[in-house]
Structure formats: structure tokens, C-alpha cells
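All protein chains but one are shown at their positions in the complex.
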Amino acid sequence: MAERAVVTRTGGDDVVLEVRDLAKSYPVRRGVLLKRTVGEVQAVDGVSLTLRRGRTLGLVGESGSGKSTLARVLVGIEKPTRGQVLVGGQDVSTMSRAERRHLRRTVQMVFQDPYTSLNPRMSVGEIVGEPFRIHPDAVPARGRRAAVAELLELVGLDPDHANRYPHQFSGGQRQRIGVARALAVKPDVLVCDEPVSALDVSVQGQVINLLEDLQDELGLSYLFIAHDLAVVQHIADEVAVMYLGRVVEQGDDAAVYDDARHPYTRALLSAVPVPDPTARDLPGEIVLEGDPPSPADPPSGCRFHTRCWLARQIAQQSLAGPGAGTEAGGAAEGDGPVVPERCRTQDPVLVRLGAPALVGAAGGPDVPHTVACHFATVPVVPQEPPDLREPVDRSAPADRQEPADRQDPADRQDPADRQDPADRQDPADESVRS
Amino acid sequence: MTAVGQMTTSAPTGGTALRAAAGETLLEVEDLAVEFRTPDGTVRAVDGLSYSVRAGETLAIVGESGCGKSVSSLAVMGLLAPTARITKGAARFRGTDLLALRPKEHRRYCGEHVAMVFQDALAALNPVHTVGYQLGEALRARHGVSRGEARRRAVELLDLVKVPNARQRVDEYPHQFSGGMRQRVMIASALAMDPEVLIADEPTTALDVTVQAQVLRLLAEIQAERTMALVLITHDMGVVAGVADDVTVMYAGRAVEQAPVREIFAAPAHPYTRALLRSVPSLATRGAAAGAGARADAKAAGGRLDVIPGRPPSPGQVPSGCPFHPRCEVAQDVCRTDPPPLAAIPAEALTTAAPRAAACHFALDVLGGARG
């Protein structure tokens, strides 16, 4: 692997993969003979990300957050409905077919399930060697056997096992085979979609260590998708948190983990079980109610408002406090939880926070800490009444609104129109005020 | 919302069964061994497992895939596959040995006193019946309750597990429920017969983190309310730390360590437990500054995770001697030949009165090392 391809750098700052305002929606069709489109699922809706050489961007979110769809778009299996994917500074959508095929090599993927990600009818040698058959120019036919052996060695497997079949290997070893296959075409970026969540606890660490070693050795960049925040914290330099197709918080991993500002991020962090029984009774645990709503029918305004603990707290405060009613009054009636009017109607954009609470990790480029919440600057301790006056001020400092510039109003027709009262997947609405 | 441990004080859902007093031993498994017939010969999946669980307390059984944690509870419930055989041991509920009962009686007895919740709630619910019908089914079949009464109980049960709008949702089908709600329905159905022991097999593994927190909290509340004994089977040390009172760590079909939760996390006595605790990356955030510092250190040091080399043995190929020895960092020659028994740790080596046991020739060294 010594002769890694020198990749053309267009940008000066080593950006290997960039995503701009990316959206992917799937039509929901009904009918047998004449399929009519009855709606659409916004799996990913206006996501912008930047991945630099040799760094790891952690992408965190629950099921339905769109993180796996995003991965599929990035490796070119799905076409985005809007937005751009730039690989090495070049826009993929403007490329010719052949160029795109070549570019596919730059971004490869490691899958979650080691049991479905390898074709059971192919030997390990065939699996790892398949990329050479697809791209015959990558390695001359005579050197392929050696190349496969080299790849297997690189991921810590015995090259003599090339004749075995996937079912003869354990989950962790299969995951190594998957990594070897992805590395065969010498990519710059590996999109790892939950690469360890299907593995045994004691084996997870082995695979994570392997990925980190490979990164050091080959200068790879990772987009590391996971729901396990502890794993992401361990491996990632930057973190983006997704909820229902949007990025709600993004920044350097220290900033996001230690100074989380979005109520969803805080709830996520709080929900991670801590392997320390003495921490059990510490105050400040936030338990969200309900399940994430269906992406086919996202809530209006801020998509998180149906489960947002902070919004409810603020609304209660303003109802109780003097001069109440202006902010939350409109929300008092109806089925939904009591939240500030603004959360129900206005879609918050990602806003850069003023001064980062903690400086980025040593040597890393400065990564802005951005949050999409109307009340991102509320200094809340979950159980104590938040100070309302300051954050409710609408002229709160908002440095720059990156994605807002590119938002196409046509794509954002009032989401309330799409609400379908028949939908039963969202019990959150009903679980108000316990 | 944000309050910790909101206690529901809803009326206990019927049932005239005597509730156990907290602390009373309800389920006692002794020297359980389960074997499977496979094309490659007989495989011992569980080998001499013993544990007990008391009313109002939670026992966590921790282990990796293939360690026998699920098989052992299926054996207790009388739900083993036909290829499996219980070769020895007893599972006593209030003194009655469940394993000595005939299969039909066993299941009937379990239905009333010991209930189980599975990982995959979608597979455990029948897609063609409404949730209410399935919840009421057992009551109708066993207690001859009328249709209307069964439905009323079903609504109560859904309320109990905090399914919002229970009155409406009782008439819906499983596919109309989300993952978290389905798991609640499963818990409700386990509670239908008002059991005294609940065995939950990875109840939150398939769920999202935020939903997992809800379900764990729900289980804890229901348990406290009914002074129920809970056996929680899991692989997640975080979950164990959050809800368990006692912990049994299993490896290759055997219990390798048993201890109260605080003690085991503070100072594990078995090298496997110790390695397991170390290999899990834990979230460093709530102690903000300290966490960030520790993390920066770790990253600077190459950021490698401590790992256990190799992989868990499959039940058919358990190594000789101590089954953990090929992966163990303290293994000596004796470990290759002599399987260590699960032995009580002498009282003078303990910091608390609670008894502990570990199956390691060098348990005291490991324990001492952890403290030092």
C-alpha cells in the first residue's frame, strides 16, 4: 500500500469530501396498476458537512434520522434530490458517467452487519479481489492474488485463508474482510455505517483499533456513523448530530460532548447508560418522551419540538411568569405539548455559537460549533427554571447562518400542510403533561 | 419529562396474589446445565449456573453472544427448543422446582408467576390480531374472563406501561406501534398475569438510546411498585450499572463472577469482568472538565482502546481448563488444565458485607490489583 495515489487537491485546506445542502426524499406510492404518489419521505433534508483529510467526522442519530440514507448518497448508490456532493473539490453531479465510476473508488463504505455485507457464495479471496475485476486498471491481473493477500494482512487476517468462505469467520473477522474490500480500490474516504454495533462488546474495540491504525497508516478520512455516542466520542474529531433528516448540532467533539447546546444532543448524551453504578442517582438525567416521529410526516417548525424538554420548560416558565402569553400563549390550546410558538412554527437554522467554550483538539482546524435551536444559548440545568428573558430576545447574536443562504423556499413549503392526523407513529403528541 | 423517577400510583391491576415482601428470595437457579444436540455432537450451552433473585431486586446477567445467558432463562421458562436438554440442576420458585414439573404444568406455572420479555418485540407479537386482543388472550384463556373485561384489563395494562391514549390504541395492530411502544406492549403482556419474577432478555437492545432510557425507567418503576424480582439479561455494562442490584457475569456457559453492582464496577475480581469493563469506551461528559482532560490524554496517547484479544468461544469449542485462559492476561499454566470453581471470596478480602464469588485461580490478585 506504499504507492497510495496522490489525490488532486483543489481546495487548499485538504477537504476530501464536502456535502452542501444535501436532500434526499423518497416518494411514497400507493396503488397497484397506477401508482400515484401520496407523499414523500424526507430522509435527508438540507445537510451540509465537511470532511478533511485524515480526520474523522462522527455522525450521530437515532433510527429515522437519515444517517444511513446520507451514507448511501455519499457512496453513490442513491442520487440526491437536491444539493451537491463534492469529492476532492469536484461536484459529482456534473461529472460524466466514466468520471463518476472512477470517483466511486475515492469513497468506499463499511457496513453494519457483517453477516449480510459479504456474499456467502464467494470466497474471501473473491470478495476482496472483486474490486480489481470491476476496475481492471487498478491492479494488473497477475498481481491481484498478491494484492488480495496484502489487503488481508493489512486488516489483520491470515492471507492463507483467502479460500475460505465468510461463514467460517466470526463477526469481527468478517468486519475486517469488509474493510479489506473497501480498501482494495485505495479510497480516501471510508463511510463506516455502524461498523461495530453488531459485534460483541469485546470485539468492538478490536475493530475500532484497526480503523484507527489504518487511518494513521493510510491517511484515511472517516465518516463514522453510529448511534453509540461513546464510540463516536472515542474515534471522532468532529461530531454532527442528526434528527429527522437535519443536522441539529455540529462541531468539534469536545464542544459537542462537553458543551452540548441542542436539547436533543443533551438528551442523547444523558440517555447513554454510564458504566458506573455510583453515577446512577446523579441529578440531571433527561428522559425524552415518545419515539422519534416518522420522517414521512415531520413536525412543523422545529422538528424536535414534539419531544423537546427544553421547549416545554420554557413554555411553562413563561406561562407561570409575569407577562406570559406573548411567547407561548398561542400554543396553550390544541393536542400538542405546550411549547413556545416559535418552536412550533419556525424552523431553526444552524447558527454558529459565539465563542467556543472549549478550543478544538490539539492541532485540528478550527471547527465552528453550530446549533439549530431557537434557545441554544439558554444556560439550562434541566431541573431548574431556565432564565427566560435573555435567550428569548430575538436579536440574540447569530454570527452566520450557513445553510440558510442556500435554502430554497420552494422546497420548504409549510410543513404543517403535510401533517396527516391519521398518522399513528407519533405518540409523543398524546403523551403531554404526565 | 425531566423529573427523575416519577412514580405512578395507579391502582394495582387486579390480581389477588400475595405480593412478596421485599428481600424475599423468589427465584433460585441451582447448578443448571443445558445441552444441545447438534450434527457435530452434544454441545453444552450452560454449565453449572446458579443464581438467585429476591423480590424488589434486579439481577443482571451479563455476557457476550453464545455465553448461555439467554439459553439459561429459556430453560427456566420451559421454552427451550426440542434439541436442547436440561441435564442437571433446579430452578426453584418459592421452593417449587420448575424443572421437575411436566412441560405443560411448567409453562402454566411460569405464566402465572414468572414472565419473560424478549428482545424482538415485533416477532413476539402476532401481526393479525389487535394489541388488545393479544393482551387479553391469556386472561380469557386462563381465567375465563369475558371479552369486555379482557379488553378493559388490556387498556389498564397499556396505561400501566404508559402507552399514550391506551383506550384507542388497544384496538390497533402491532405494525402501527413504533419499536419502543411495541416493547412496552410486550412488557404489558408479560405483566398481564401479575408475575412476581420478570425475566427480560435484552429488552432494549433493538431500541434507540432515548427510547432505551424510557423503557429501562419504566421497568424500574413497575418493579418498585410491585416489588417484583427482575432478571435482566444484557451485554451492555452501562445498562447494568444503571439498573442492577446484583450482577452475574457469564462466559462460555458458566458464571465467572457474582457480586453486588457497586462492588463489581469498583473492583472486579475476575479478569474477564475487568477486561470487559475496560474495553467499553465510556462517555466522558458529565464530569465535563475532568472528562475532557482524560479524553485529550487518551487521544494524545494514540487513543487505542483496551481490547480483549480473540473472541468469545462458540459453545462447541470451549477451551480446556478455565474457558477464558486463551484470552486472559493473568493466565498461568494451572489455568490451562484446571477449571476454577466459582468460589466465594473470603470475607477479609471484601470491603462490604455483601458476599462475592469469582471463578478464577487468581481472583484475589485481580481484586487486589483493582483496588491498588
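As written, the chain order gives the labels A and B, with residue 1 at the start of each chain.
Keep in mind that, in the parts below, a residue touches a chain if its C-beta (ideal position, glycine included) is under 8 Å from a C-beta of that chain, and two chains touch if they have at least 3 such contacts.
Here, contacts and distances are computed from a predicted model.
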UniProt protein name of the chain not shown, from "Cytochrome bo(3) ubiquinol oxidase subunit 3", "Heme lyase CcmF/NrfE family subunit", "GMC family oxidoreductase" or "ABC transporter permease": "ABC transporter permease"
Of A:25, A:69 or A:209, the one touching the omitted chain in the full complex: A:209
Residue touching the undisplayed chain, where the options are A:104, A:312, A:344 or A:369: A:104
Where the missing chain touches chain A, by residue: 33, 72, 75-77, 101, 104-105, 107-109, 111-113, 116-123, 125-127, 130-131, 134-135, 155-158, 160-161, 163-170, 172-173, 176, 178, 181-182, 185, 206, 209-210, 213
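Rule of thumb we're sticking to: only the chains that are shown with their structure count from here on.
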Length of the line joining the C-alpha centres of chain A and chain B, rounded to whole Å: 31
Chain B contact footprint on chain A (complex, rising order): 62-63, 170-173, 200-206, 208-209, 212, 227, 229-231, 233-235, 254, 257-260, 267-292, 307, 309, 312-313, 358, 361-362, 382-383, 424-425, 427, 430-431, 434
Sites on chain B touched by chain A in the complex: 1-4, 6, 64-65, 162-165, 169, 172, 176, 178-181, 208-214, 216-217, 235-242, 244, 261-262, 265, 275-277, 279-286, 288-289, 291-292, 295-296, 298-300, 302-309, 311-312, 327
